[in-house]
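Note that this is a trimmed complex: some chains were dropped, and none of the rest were shifted.
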């Protein structure tokens, strides 16, 4: 069983990657909700949208990185 | 099986990293929602947006740090 427990860890880390998608969805969802209510202001908030997505996505990519490291590096 | 249980721990820690993205998404999402309703006030709250993102992101990076420590330092 040597080294195989890391594969369970990789699977658990992938849950974190999926959970981060909830945060990303929250950002993009609220943007769409607001942009469709007030389309004239939508363009002014595009930068904020991508900043918010980037920060939330980063945490999900960290989880994915942990999963990759657990599978191939440890 | 020596030392391998720490890899399960690293995977669990990565879930925390992903969960923090929900918090980050909540901050950015609410900012976008409000900024699109009242674009003239958006600029005045940009600092608060980044403060909120920073505090939530910090906790996710702590989790990621725990995952890295579990893989490579213990």
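Observations on the structure shown:
Going in written order, the chains are labelled A and B, and every chain counts its residues from 1.
Quick note on the criterion: contacts are C-beta pairs under 8 Å (C-beta built on N, C-alpha and C of every residue); 3 or more make two chains touch, one makes a residue touch a chain.
No experiment lies behind these values; they were computed from the predicted model shown.
Here 2 copies are displayed; the structure file describes the full homo-oligomeric complex as 3 copies.
Note that in this section only the chains that are shown with their structure count from here on.
Averaged C-alpha coordinates give centres for chain A and chain B that are 10 Å from one another. Chain A contributes residues 1-6, 8-13, 15-27, 29-31, 33-35, 37-38, 41-42, 44-45, 48-49, 51-53, 55-60, 62-63, 66-67, 69-70, 73-74 to its touches with chain B in the complex.
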